[in-house]
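Before anything else, here's the structure in question.
Of the protein chains in this complex, one is absent; all others appear in place.
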Amino acid sequence: MDRMTDAGGADDVRIAYEAVGLSKSFSSVPVLRDVSINFQPGEIHSLVGENGAGKSTLVKILSGVYALDKGRRILNGEEIGHLTPAEGRKRGIYLVPQEPRLMPDLSVAENLYLGALPPGRLRFTVDWKRTRDAAGDLLATVGLHVDPRMMAGQLPLAHQQLLECARALAHGCHVIFFDEPTSPLTAHEAGTLFALMRRLRERGYTLGFISHRLDEVEDLSDRITVLRDGQVVAEHERGVSRSKLVEQMVGRSLIVTKRAHDRGAIGDVVLDIVGAKSAPEVRSISLQVRKGEIVGLAGLVGSGRTELSEAVFGLRPLQEGKVTLNGRDITGADPEACISAGLVYLAEDRGRNGIFAEVDLSGNATSSIIDRLPRRLKMLRKNATRKMARDVLETMHVRAANIDLPIKSLSGGNQQKVMLARWVLAHPKVAIFDEPTRGVDVGAKEGIYEIIENLAGQGLATLVISSELEELVRLCDRIYAVYEGQVVGELADDDISVDAVGQLAVGAS
Amino acid sequence: MITTRQVDSTSAHRSSVPGTDLVGVGGDLPAQRAWGIRRSRLRAIGSRRELQILIVMVVIVVVSGVADPDFLSSRIISSTFIAAMVTAFVALGQAFVMLTRGIDLSVAPILGLSAVIVGFAAQDHNLNMWVGLLLGAAIGLVLGLGNAVLISLFRIPPIIATLGTFSVYGGLQFVVTGGQQVNQVPDQYTRYGVATDTLFPGVPVLLIAGIIATVIAGLVLAYTVFGRNVYATGDDGEAAFRNGIPTRRITFVVYLVCGAFAGIAGVIYLMRTGSADSLTGTQTNENLNAIAAALIGGVALTGGRGTALGAFLGGIFLSLTLSSMGIAFGIPNEWQPAGVGVLILLAVVADPRARSAGLTRLRTFRLRRSTR
Partner (left out) sequence: MSTSTIAVGRASRMPVWGSVLAALVIAELVYFSLTNKNFFGGGSGMLTQIELFLPTGILAMGAAVVILTGSIDLSAGAIASLSSVVVGTELASGANPVVAILVALVVAAFIGLVNGLIVAVFGIDSLLVTLATQFIASSVAVSLAGDSPPQGFSKRFIALGQGTVAGVPIALLIFLAVTIGTAVLVGRSGFGRRIVLTGHNPSAARYSGIRVARTLVGVFTLAGLISGIGGVVLAAYFNAGRSDSGMSLLLPAITCVVLGGVDIFGGKGRIGEVAMAVLLLGFLTQGLLNSGFSSLTTTMVTGLLLIVGLIVKIAFERQSGESVFAVLAKRLRRVGQRGEVPSRS
């Protein structure tokens, strides 16, 4: 049977998708402001911008994952009102997410047709043969040579990502957004994906693409839109220079306040990491942080910065390397031992690994120093604990009516200050702050910078991980750039600039 | 409007599977593909829990037969199967619930209530057996409906809701009996519970009934849209819901199914023992036995994994192990529960995915609370 004829509709399909005046806020922090953008058939349209620029939010709104606050979505000239991911799929819109979300215990074939299994002769049954055959063909199309009957959970992450793409095709979607699909893929695997995207483009599919790797973007895109701080700053045809893109992404015009060197002297090395390895993300990283110094770790998401911190803090195995704190070997210490040795780590994912959402502020602030809480006759003194927490929260200008409120009732910035208070209470010698201003609104960022600077001024050796270049430039005395699990460069004092750091972070030099 | 709809509607057969219109766009099939599939398929079969159980069961039978040749007699094999059927039926229902990440602790009193009500009707009014089976299933459905309402509509966590109905139904069972016992069940029921009355040597009629039930349950789970939605709901409820699967309706229905199976198991209990009282089911820990059977059969407590066949074999495996311990090796009865306990631990430890450390990366993204 000739599939091409049988498929009938293999003619080019042309659907344009347009957004007009989109705005979106998360708990009153604006993420997108009046964004208008269109996606044309037969075209790969890339979105670039720094972390937090609003790229992901934009495609999530376009595919129905998030509701929009303001604006219109127009598919083929027809305005779409309310949109859910399932409805979007029916209309032919699919988002390939950053982290594939498949059913690990269901077969590859079934994952492809989840929610739309082809019915058999009886309406309530599933035609497995047809599902498997179709799945096999689709898998071949995307270049994934696996048994469709295999469990999806057994596939490596890269294959799961390709499976997500195949799913878009299985559902007959012709507007497909890719939200950083390549971050978990190797270059070869990414190549397969790109070949697929090009073929889809030839067939008239409408494709949106997000990536941090500019070489990929340049290679693939027909059009490139630059987003910054939730706004469209420029739109280019292919062939635009990379330096221009970087310039627009980081926003040269924005004046970066570089703090004055008035914090007091930088002392001896406190934290010394030599040849740290934690497979697969961290290959070999050595770095030092001195007393009173703020050191930055720049790099792409997935470059191994967080994994390094977690390995040092005893949250994941450290296969090789040595960690010393003031000359004392703390290699392989678990988090509790690290804290008592004077090393603390502010986790990146505040919602999952930071806050105890339902617990009050004092409980959240004191969770790292349970053994050191005030006691009388070996019993915890609740009021003394609460006052202790209150005092430190007030020095950080946490805005909250009451110490007994659950932390989830606070804004992101205030939550983060409580997290900082947690680690300040532990009286650390070294602190690793992983994305300290993630999910924090602009107004509160400065407050957090001041807290970090004050701590460093008091002699804290500080390591800051951030994907926001301005933040690193604003805070750091020295910056290491990490690329694919290795340190690729180091900048200090006057050499530090957004451009220089940005170039190093994308592995450009 | 030019959309893909025409793609879907042009051809009657094949192209109603969306996406296949793309075939040929890139399709370069490497030669080793077929071979690779066959190999991975073999490996997959080898690692199937059902097969492992069958092998272990054969080993147990052989070893028991060597230790005590009497163990291989038709009577003992047949009675082992009959003893297994009560648990196996409950386990089949429990499997539906566990596949959605739920749990039903109330199956023991559901079984008991069905046994006493049908038992009294049979004893006092000589109720026809087939009507009795239907009545048992209906009782189970009604009681299952209680669970379904609490869990699916009120969103009470399954373990708590069924803990509550466990007490309520247990009390009802006592009220229904009024302190009396069923012990004169007509022969049309009990003749199926006689170990010497077999179709072929070692094959009692009830085993055939169990196999039919397993085949039906297995077909429903494997080949119907409902069945697949059960798996999807348990595997990742949130994602399933986002994919347009009516997860709450699925949750609702599985507790009905589970109740119906427990109700039928109650009638089978009557056939086997010819008696029932206010503690039937609860006394023998039938709820925990059924969960144990399903677990041993490879149905995961975390949902989405397992088969009807596995649950059924798990029930037989439990019964076989216990009778082997007791008959062939003379281990006292009181150690039977310990045997069950060790089996559960072995079944869990043998399954690397039951450990949180060994979970796939996909799973770690899930919230514990998304049980419904």
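Letters A and B mark the chains in the order given here, with residues in each chain numbered from 1 onward.
Just so it is clear, contacts are C-beta pairs under 8 Å (C-beta built on N, C-alpha and C of every residue); 3 or more make two chains touch, one makes a residue touch a chain.
A quick note: this is a predicted structure, and the numbers were derived from the prediction, not measured.
Chemist: Among B:56, B:72 or B:156, which residue is in touch with the absent chain?
Modeler: Only one of B:56, B:72 or B:156 touches the chain omitted from view, namely B:156.
Chemist: Can you say which of B:65, B:186 or B:244 touches the chain missing from this structure?
Modeler: Result: among the candidates, B:244 touches the missing chain.
Chemist: Which of A:39, A:345 or A:449 touches the chain that is not shown?
Modeler: A:345
Chemist: Please pick, from B:121, B:203 or B:288, the residue that touches the omitted chain in the full complex.
Modeler: B:288
Chemist: Which positions on chain A touch the chain that was left off?
Modeler: Its contact residues with the unshown chain are 86, 89-90, 92, 115-119, 123-124, 171-172, 315, 334-336, 338-339, 345, 347, 352-359, 361, 363, 367-368, 370-371, 373, 378-380, 382-383, 386-387, 390, 393-395, 397-404, 422.
Chemist: In the complete complex, which positions of chain B touch the hidden chain?
Modeler: Given the touch definition above, chain B has residues 8, 18, 103, 105, 150, 152-157, 159-161, 163-175, 179, 225, 229, 244-246, 248-249, 252, 278, 288, 291-292, 295, 301-302, 332, 334-342, 344-345, 348-349, 354-358, 368-369 touching the missing chain.
We take it that only the chains that are shown with their structure count from here on.
Chemist: Could you work out how far the Cα centre of chain A sits from that of chain B, in whole Å?
Modeler: Averaging C-alpha atoms per chain gives centres 42 Å apart.
Chemist: For chain A, which residues are in contact with chain B within the complex?
Modeler: Residue list for chain A touching chain B: 1, 3-4, 6-10, 13-15, 76-78, 84-86, 89, 92, 99-106, 110, 112-120, 124-126, 128, 130-131, 134, 137-138, 140-143, 145-147, 149-150, 152-154, 157, 160, 166, 169-174, 195-196, 199-200, 203.
Chemist: For chain B, which residues are in contact with chain A within the complex?
Modeler: Contacts found on chain B: 1-4, 6-8, 10-11, 14-30, 33, 36-37, 40-41, 44, 223-228, 231-232, 235-236, 239-240, 242-245, 300, 304-305, 360-363, 365.
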